[in-house]
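For this depiction, one protein chain was excluded, whereas all remaining protein chains were kept in their positions.
Here the chain labels run A, B and C in written order, and each chain numbers its own residues starting at 1.
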């Protein structure tokens, strides 16, 4: 292991320690936190989440990755199965993918109708505004990976027996439908970015930079200042609030 | 049993039969129906509901009467525990009391703060609009009983051993805080009556008239015309759409 | 209505009143009661249950009629989905059909394998013994209808529009496979009758006699003596503890 790696590890532990301290306070004061992780396949959602929760109690920091909806689920109110997992006092819930399935995978793969897609884009900001007004602290993260980097990661999954269970038949579509996914992402970010529930974009091609930036962002956004002493702000080249310009100025991959 | 009673019974069976026929169709076509029963203690919610569901399968026509919220429930999104019971395709869900607890019992009895009361009055119409846009057919019924009639019914409960388990420590408050309950009702009806989710008021002093009116209303509102052949419209003295005038013209009890 | 009907109604109310009184005590003392209703189609389970619970609070007296198991359910421990509904302190749970589906409908209709049927007959008494040792008061009722009476009731369902939703494609099989159902019943009663969880048989051809007998039995079995004052014992021609002789002496229908 080299020096760079040591520095990363030291910073990671520093951030995890700050998160542990903040969570103790946040559990005691009964805050309700919901963090949504969205992004294309292989953007690094799992790995980032794993590092955030590494030293947190699973009961009050649940990671929610819902299975495909059942036939019955599909007929219910779209948000219903997610609502069951919203945070109670003291919880910090991490959604590994979320209701934004209907802003990305579903319309691109044809798993929902155009009308359902449109209805979702309309409803999501209203729904989120209700949660925020109810006292839930909501962070929405878009992890943005480039086409080449995704290709590399998907290929490495296929050849690594340790990652056998991470591969899925949809992997191939991620590259084949790259442009459709880009268009869906653009529409989703524009339509569902709101004052009460804004999107934060994170460039995901460098895993370590991604993880550090997300953890710093969570601390600076959610924790009182005393838990952020000595914690650097996230690098603005890596993590930035969504704005329409990012769709065209090269900050978001196409 | 006299002739009047026979006529009521015949009409009841006619309405129940029409409801059964409509429900078969509604289950097959996958409609989602939610009927909310609200009203003061002893207004006749239980008895009306029991007659509606008498010949309907409980699995697809569930009657939901939620227990007091747990300490954990209380910290969650206010609508969360109700959302779990929203209708899937083919369901007709009957709520015996509902989220409108926070528009009546809770503020009157001091079980919620003024801020929570206000936040609820703000959120309810938005929340309901989301459900309606999602395809849920929503009927909201306010069963309105007069002070004298309520007093009579609460007294009769106390003296009837068959109704031993229907009495509650809150019964006495219903009369003692009559005016507070009236004020809360007025505010609730005005603030949460909306184009997408309007209130229907039903005068509840005469139980049989109440039950027939509600059943007729459900049919005429929810069922296609062919299921309503020969079904009278509800008597407009008994059942009418809420309008502000009803608060002062004597149609709603004070 | 004649005198006979008046007498039935008076007795029904007397029994319901006694049940209400017992339930108040039973809820306060925190008893756990589970009553299983089994019997062929149209044996009168629904009607009997409805009269028992008429004046009891649904929350602590739930009637459980589980839907068909999902594909996932089918792979789980057979008793798992029933366990979720076992009584907590103060509850009186009524199972309208139960795990004994695997002792009747399932083997007769070919919905389970012979090995699964056999495993169930072996496991049921052990499982029930565990519940009883844990403090659950368990009553198992077999409602026994004759072939002719069942034919009559199934026919009447078909011609009565009020009962439209009670009919099912399995109705025809109940008569066509009458003898298979008899054989399955015999085996089930013999194999799963145990000291800790005995079967009680009730002749179901006369609905009123059935209902009164079941209600009397519940009181005399479950309630302290003071709640049974003036309550007749169930007629031993109508209700009796299972014994092998009943399979051949004409008391159980074939």
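We take it that a residue touches a chain if its C-beta (ideal position, glycine included) is under 8 Å from a C-beta of that chain, and two chains touch if they have at least 3 such contacts.
Everything quoted here is computed from the prediction, not taken from an experiment.
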Left-out chain, listing which of the shown chains it touches: A, C
Hidden-chain contact residue, picked from the options C:126, C:148 or C:179: C:126
Absent-chain interface as seen on subunit A, which is shown: 1, 13, 16-17, 20-21, 23-24, 55-59, 63, 65, 67, 161-166
Interface residues of subunit C (partner: the chain not displayed): 30, 32, 72-73, 75-80, 83-84, 86-90, 119, 122-123, 126-127, 130-131, 133-134, 136
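Convention: only the chains that are shown with their structure count from here on.
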Intersection of contact partners for subunit B and subunit C: none
Identity of the most central chain, Cα criterion: B
From subunit C, the most remote chain by mean C-alpha position: A
Geometric centre distance via CA averages, subunit C-subunit B, whole Å: 32
Subunit A-subunit C separation of Cα centroids, rounded to whole Å: 51
Residue numbers of subunit B (touch at least two other chains): none
